[in-house]
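Sharing a structure, written as structure tokens. Questions coming.
The complex appears here minus one protein chain, its other protein chains still in place.
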Amino acid sequence: MRASLFITCYNDTLFPETGRAAVRLLERLGVTLDFHPKQTCCGQMHANTGFRSEAYAQANRFVRMYQDAEAVVIPSSSCVAMVRDQYPGLMQELGTPKLQEQFRSLLPRVYELSEFITDKLGIEDVGAYFPHTVTYHASCHGLRGLHVGDRPMRLLSKVKGLELIPLENVDRCCGFGGTFSIKNAEVSSAMLSGKLRDVLSTRAEYCTALDNSCLMHIGGALHREFAGTRTVHIAQILASTDATSAEGVA
Amino acid sequence: MSTLLSSRTLILDRLRTATTEATPQEPPKSLRQYLRSGNLSAVERTQLMAERLREYDAEVLECEPQHQLDAIADRLRASKRLRFVVPPGLTSSWLLAGFDWKVDNGLAHDAIEQCDGVVTEAFAGVADSGTIVLHHSATEGRRVISLLPDFHLCVLRASQIVATLPEYFDLCTRIPPIATYISGPSATADIEMTRIKGVHGPRFLNVILVHDEAITNTAIAQGRSR
Partner (left out) sequence: MSQVILDPRVAPPFPKAALPVLRNPQLRKNVAHATDVIQAKRARLVAEKTDWQELRTAAASIKDEALANLDGYLQQFEERCVAAGGVVHWAWDAAEARRIIIDILREEQASDVIKIKTMTSGEIELNPALAAAGIEAIETDLAELILQLGQDEPSHIVVPALHVSRSQVREIFARKMGLENLSDDPQTLAAAARTFLRKKFLSVPTAISGANFLVAETGSVAVVESEGNGRMCLTLPRTLITLAGIEKVIPRFKDLEVMLQILARSATGERMNPYTSVWSGVAPGDGPQKFHVVLLDNGRSAILGKHTERQTLRCIRCAACLNTCPVYRQTGGHAYGSVYGGPIGAILTPQLQRLEHAQSLPYASSLCGACYEVCPVKINIPEILIELRAQVVNKERKKVARFADPMYLGMRAANWFFTDSRRFRFAQKWARIGLRLFTGKDGWIHSLPSLGAKWTMTRDLRGLPQQTFREWWAEQPKEGR
């Protein structure tokens, strides 16, 4: 099985350990990975802020770049949602017929990481070991955009040593929302305070999710407060095979 | 805005242009995949109706047809009220002695306001939501008489009860010019979401459910094929 890793602009720059973990994990599961060196961004930030033609410029690059990929795996559900929900409109509005065709052909080959493992590889037990208490936050794009459902939970439930603690109000938005976290920083923080309360009341050591965007928002506040919970991307949990190799976490 | 064009013309023109420009090729058709009819037996329908009414804090007294008058007497006495307004077509034998009956042949609002209660029949009942349907016929009365008095006694026959709201609409072979759907006594949750019963409108709803012949599926089907 070959797959192309789209790391995402923010993981590349801010959370390379998530990428490293995704590589270790997928290679362990028998996937031959490649990494297109010209990748940058899917265009979501621009599209969601109202800069459509700029978003299109980035979407255009993405579609052409991955024409020949067997599968594109992305450790970020919001970026996959961008491709599934917004690329069709952008292609329709601004794309050439050729690009629209390339997009239609590419679309079924784009996967979020947990989807890729459960659906494409058909695996639920990835052979991971992570002896910690963990709570899972359902990132909005994964939940409502991609309908990932219980895929992440199924993967986490098979991780040895991991104790999963349910998060109250699990499907309530953490308040990140991309540029919303800046443009409406106060409201974003008010929403975050509710999410923090729910996370901290689980007393879990780690809070995980499909998206580092949510996690940097939640984790940034947890860190500010010297709270006893840390955030970690699901890729890092699934890549972890013994107590010391939970890279970027220890 | 041009003073030569009426607003009506302006609005309709704008709408026409708007719909030609933005309407998809295929004009949308209403999709009807929802549940049209319930699959309850007549007994179950009546039971559900009674249950839903009680959930809304309406008092329900069930009876056999031969005991209908006794049930009415019982409820009237239990209400401890004296003066009742009634629609002109209400069965005269229901106007029991010992009470002050005001037949509404065009009573003034103030006169109705002096009444402690009202007795009516109904057009139908919808079991799913415990809804009583009034079409304001001669046996149901003008809208005002079931609105002003504080106590409403409604006599509903099991044969008038359907399971679902779509089935009620099927029954409307003639669309009523006026209708009121009552699903419990008036209520509000406007103050701190605390549900308070009875702001305006009758605070006390009593329903007599008469176990007569249940509505047949034929009647509903006939209505639907109209």
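Order of writing sets the chain letters: A and B. Residues in each chain are counted from 1.
Everything that follows uses one rule, which is that a residue touches a chain if its C-beta (ideal position, glycine included) is under 8 Å from a C-beta of that chain, and two chains touch if they have at least 3 such contacts.
Predicted, not measured: the structure shown is a model, and the values here were computed from it.
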Review point. Of A:L25, A:M45 or A:V148, which residue touches the hidden chain?
Key: A:M45
**Study point:** Contact residue for the chain not shown (choose from A:Q67, A:T96, A:S157 or A:T179)
**Key:** A:T179
Practice item. Identify the residues of subunit B touching the omitted chain, counting contacts across the whole complex. Key: 1, 6-8, 10-12, 14-19, 21-23, 27-35, 52, 56, 106, 109-110, 113, 126, 128-131, 136, 142-144, 147, 165-166, 168-169, 172, 175-194, 196, 198-202
Check your understanding: Please identify, in ascending order, the residues of subunit A that touch the omitted chain?
Key -> 7, 9, 11-17, 19-20, 23, 32-35, 37-41, 43, 45-52, 54, 57-58, 61, 85-86, 140-141, 144-145, 171-173, 175-192, 194, 216-217, 219-221, 223-224
